[in-house]
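Working notes, beginning with the structure itself.
Excluded from the complex is one protein chain; the other protein chains are retained at their positions.
To keep things simple, chains are lettered A, B, C and D as they appear, and every chain counts its residues starting from 1.
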Amino acid sequence: MKRTLLRAAIFVAVLLVIYGLGVACEAGFTEYVQRIVLLAGINVILAVGLNLINGTTGQFSIGHAGFMAVGAYGAAYVGVQLAPVAHRALGTGAVSNAFSFNLALLAGALFAGLSGLIVGLPSLRLRGDYLAVVTLGFGEIIRILFNNATFLGAATGYFGDDPSGLPAYTTFFWVYAWVALIVVLIHNLTFSQTGRSLTAIREDEIAAEAMATPTTRLKVTAFAISAATAGIAGGLFAHMQAGVRPEDFRFEKSIDMIVMIIVGGLGSISGAILGGIFVAVSLELMRDLQQYRLVLYALLLIVIMIVRPQGLLGRRELYQLFRKRKAGSGLESSR
Amino acid sequence: MTQLLQQIINGLSLGSIYALIALGYTMVYGILKLINFAHGEVFMVGAYTGYYSAGALGISAYEAQHRDFPVYLGLIVLVTAMATAALLGVLIELLAYRPVRNAPRLTPLITAIGVSLFLQNAGMLLFSPNPQRYPAILSEVRFEFFGVIVTNIKLTIFVVALCLMLGLHLFVQKTWTGRAMRALSFNIDAAKLMGIDTDNVIRSTFAVGSALAAAGGILFGLDQITINPLMGVLTGLKAFVAAVLGGIGSIPGAVVGGLLIGLAEQLTAGYLSAEYRDAITFVILILILLLKPEGLLGVVRVEKV
Amino acid sequence: MSLLELRGVDKIFGGLHAVRGVSFAVEKGSIFGLIGPNGAGKTTLFNVITGVYRPEHGEILLAGKDLAGLRPARIAARGVARTFQNIRIFRSMTVAENVMVAGHHLHSASIADAMLRTRRYEQDERALGKRAHELLEIFGLSHLAQEVAGSLPYGSQRRLEIARALMLSPELLLLDEPAAGMNSQEARTLNEQIRFLRDKLGLTVILVEHNMAVIMKVCETIHVVDHGETIAQGNPAEIKVNPAVLAAYLGQEEPNNQARS
Amino acid sequence: MSGPALELSSLRVSYGGIAAVKDVSLSVQRGEIVSLIGANGAGKSSVLKAIVQLVPHAAGSVRVLGKDVRGLASHRVVELGVALVPEGRAIFGNLSVRENLLLGAFLNRDAAAIERNRARSVQLFPRLGERMDQNAGTLSGGEQQMLAIARALMADPKLILLDEPSLGLAPNLVTQIFESIVEIAQSGITILLVEQNTRLALQVAQRAYVLVTGEVALSGESAELRDDPRIREAYLGEAIEA
Partner (left out) sequence: MRSLRRTFISGICLAAFGAVGCKKSATSTSAGGSTAADRATEIIIGHYASMTGSTAHFGQDTDRGIRLALVEANAKGGVLGKKLRLVTLDDRGDSAEAANAVNRLIDVEKVSAVLGEVASSLSLAGGRVAQRRKIPMISPTSTNPKVTEVGDYVFRVCFIDPFQGKVMATFAHDYLKLTKIAILRDVKNDYSIGLADAFKASFLQMSGNVVAEQAYSQNDTDFSAQVTAIRGTGAQAIFVPGYYSEVGSIARTAARLGLKIPLLGGDGWDSPDLFTIGGDAINGSYFSDHFAPDVATDKAKRFVASFTTEYGQAPTGLGALGYEAAEVLVDAIARAGKVEPTAIRDAIAHTKDFEGVTGKITMDAHRNPLKSAVVLKIEGGKAKFETSIAP
């Protein structure tokens, strides 16, 4: 009982801190900076989720933008359908909005998770680069489907029925509440028996099988969780943008996600967090380079892979960086 | 019926271009187990080299006077483009892939994506993002058989693609370098034991694959009328799918795969909807990887435990 | 009933008949040696038993039940644990984590439990950690529990692999050349440990080994294969003098050579 | 050109920090057949791989035909006149027998030499002659071994390193192959033979080294070693004596 109370207290405290930071952010920063802060949060969710399969499990997805799209469209559509119901039941206040928004996000995550399951079940038999290409293919197919779905606005995108678009529910508070929740959940998962098994699959799938690890089930589960996480990010994104359009989920978006996790270090949650922030900020810093921006961005990607393929943190977490390292630790040399 | 035949002819000509590009993917993958994502961009650079070298050889004057561009100049354009692309391919290998050759397998994959992005955007800077009309290196002549139209350009595509593929076949079967390539793709250490300079052979592989892609680029320009700096993205992916479909590492496989993808795409666009012409390629990719991952003409390899 | 029985197992790779009609039975609680020259098909047999390869013909019965068609993870869950010829530990994980990976049956908490760190999860995790440390203790690795496994010396990696296999609480343990790369002192210790597994933990052990000192000392029954086929089976004393075995190992006399005494 | 064909001193080879070869010194004189024997995992193959630099050595030196090979690319070592017939044959299964032989002559493209060496191969292994245009992957194990040896001869090497030529072969084939090894040596080619079939190895070699866990435990004339009980010990352990 004491434990539960303590946890509840921490939970409330964290929410209060996030709320406070949100207020401070709105007071202290321009809308422009606030947007970058929100995007960084969404990126962090994407990166932490993608890292679960690309980093921890060693299964490579380069089509994750597709799952983000499913989540974004799902949350947008459900949100629009749900809002009048919520209004009738709970009035038009913040409670009603929060209710329908978060329910919509969960719905988006559910759709994305399901599509992750559908993609993952057959394709996770494949390894390495073949799996990567298949995920790329699925990502493109998903985008093409949305591009042709007239009830979701086809190429123009889906904006709900109001000309000003979807309600801008995505605030600092909600983004970072979700960031905190997802980081904690994924962290807990990574450092658990399941996480150990996923790492074992990455290290040596045959040995993992021999240790009775249900590799296929775990891989598919990780894939679905990762897709669902991308779905949450998509839902937040949709409600920040006030709309979704298929072109926002091109292959480039998947590449951005890859950059996020390799900058920080494949397999490291804190690395993914740093990477998510890095991509949001660096793309912004380079914005007025105009035509030269993406050339530099691509060069950056190549240079990182050559100079430091394990990323900034490698597989370590930030807090492990300052811990005394064991003699001859093989962390760095292992691949 | 006429329509079906027409679609098939169009599909086969598109497919021969895919096949030429797919050869590069399959050769590199066969030896390095690397999906050379930048190959599509090499194809693009090849097409642009053709564009600019034809311009340098004064093609606009011929066009203005409605005169045919001389065949020998056309061949010079082809050779220039192939040589430039070969050089580019070798450079990419040297600067971007060699440093990560011994890294885990996905590192070069990401590097390759980086190179691909780099070349796309550099292409936009250098060549402008506007689509360019491809110069009439070959003046168009049309033949009609019972309503089915075949142009000399389509015929040229078949002939050039066929010649290059035969040339490649002979090269791989009959020359020392070709044999060395096949040896490398089977067992790289054993190849070293034969005294083969493996770095050199890998370089040659990139050069040959890139040159074929450049030829594909020129044929593509002739056939498709316009080129743009992003032309390599989807075309490259489709050619890669063609290589996988045929059985990656297999040269005849790449040809068969290329033709099939071209056909599938054209028939989907003609009879289902062009909206799904790109999707069908990926559907084929997914199906083949799930059902017969070694491809139509590929060989199964047992994993050693 | 024998714990494990192979009946007429065939395994073919392309044109290579790697295992041809091999049959044997391993009694519960015995230490069973499987030997033969390099390339004789011993490791292939291990892979067939553990489900990594699917045999073309034949039956594999564990306590009377057919294992045919089961995936390796299912076979492992039924109590068949193994080590690998070329060590396959999870190199970037710690020693303790390596062992804990194999403890699924001790861990009933769901993924949701893990994510929410429920009491049930923590109980399971503690039980798992405790068991892992007991096993590491047995193999003298407990002081290395937090080391990264890939940094361990060779001999310790071998022992870690056995400890990890035991985490499955198996009935049958397949050891693939556990003494490879060990010096004679280490090999002697290994002997004792294998006996300990059988005597104290009640395991049945199948041992593939080139180090005859180990094989002859610990095995009750030895099965000899060559070119994928059974050439002999018997106790160590019989195997030592079996002419077919000697021929397979030390090489056949050239017919025209009478030099050897 | 004088001195030993091959000279290793204090060779050490390690994989990821684990030493497979700890300290091996040996030499092979020109024209000799020398065997390197020892149980599985003793480090024999690693020694051969280090000689042609397929794996770099961590310490010690390797002199092949008088030249220090440290840091050379493998194909450069091969150019010095050494050929390795690797364990498991490593023939090119996607190429025909003829093409495999041609690849053996990669450094020696003189048409006359190729034809002469090919003829020698057929004379040594008549079965290869019958299978010249067959895909090498379809050969039986013994034929593949023959092909691997024949391929190594195509470059007119001065030194051949053979890694377990008897591996997985039926006894009559083993006999045949060892006969040809003797024949090759008689033509003046130096041979270092890694073999687990001790009896055969000692029969054909003048001298032998016995490797135990990465170190030379025993060495000497084959005739002496043949009756040395310690050889058996290295293989069958104390068991034989007990």
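We take it that contacts are C-beta pairs under 8 Å (C-beta built on N, C-alpha and C of every residue); 3 or more make two chains touch, one makes a residue touch a chain.
Since the structure is predicted, the reported quantities are computational estimates derived from the model, not experimental observations.
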{"item": "Touched by the hidden chain, restricted to displayed chains", "value": "A, B"}
{"item": "Touch with the omitted chain, as defined above, among A:Glu209, A:Asp248 or A:Glu317", "value": "A:Asp248"}
{"item": "Touching the absent chain when the full complex is considered, from A:Gly157, A:Gly195 or A:Pro214", "value": "A:Gly157"}
{"item": "Selected residue (touches chain absent from view) among A:Ser61, A:Ser115 or A:Asn147", "value": "A:Asn147"}
{"item": "Touch list for chain A against the chain that is not drawn", "value": "30-33, 35-36, 39, 147-148, 154-157, 159, 163-165, 237, 240-243, 245, 247-248, 252-253, 263, 278, 281-294, 296, 300, 303-304, 307-308, 312-314, 321, 325, 331-332"}
{"item": "Touch residues of chain B, complete complex, unshown partner", "value": "2-3, 6-7, 10-11, 14, 121, 124, 128-131, 133, 140, 142, 144, 149, 151, 220, 223-228, 230-231, 234, 265-271, 273-275, 277-278"}
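Everything below uses one rule, namely that only the chains that are shown with their structure count from here on.
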{"item": "Between B-D and A-C, the pair with more C-beta contacts", "value": "A-C"}
{"item": "Greatest separation from chain A - chain, by CA centre", "value": "D"}
{"item": "Whole-Å gap separating chain A and chain C, where each centre is the average of the chain's CA atoms", "value": "42"}
{"item": "Averaged-CA centre spacing for the pair chain C and chain B, given as whole angstrom", "value": "49"}
{"item": "Interchain centroid distance [CA atoms averaged], chain B/chain D, Å", "value": "43"}
{"item": "Chain C: positions in contact with at least two other chains", "value": "14, 52, 84, 150-151"}
{"item": "Sites on chain A at which at least two other chains make contact", "value": "206, 328, 333"}
{"item": "Parts of chain A lying in touch with chain B, wherever the complex brings them together", "value": "60, 62, 122-123, 125-126, 128-130, 132-134, 136-138, 140-141, 144-145, 147-148, 206, 251-252, 255, 258, 262, 291-292, 294-295, 297-299, 301-302, 305-306, 309, 335"}
{"item": "Interface residues, chain C side, partner chain A - complex", "value": "50, 52, 71-74, 76-77, 81-82, 84, 88-93, 97, 100-105, 107, 109, 111, 114-117, 119, 121, 124-125, 128, 146-151, 164-165, 167-168"}
{"item": "Contact set on chain C toward chain D in their complex", "value": "14-16, 37-40, 150-151, 153-154, 177, 180-183, 210-217, 227, 236, 240, 247, 249-255, 257, 259-261"}
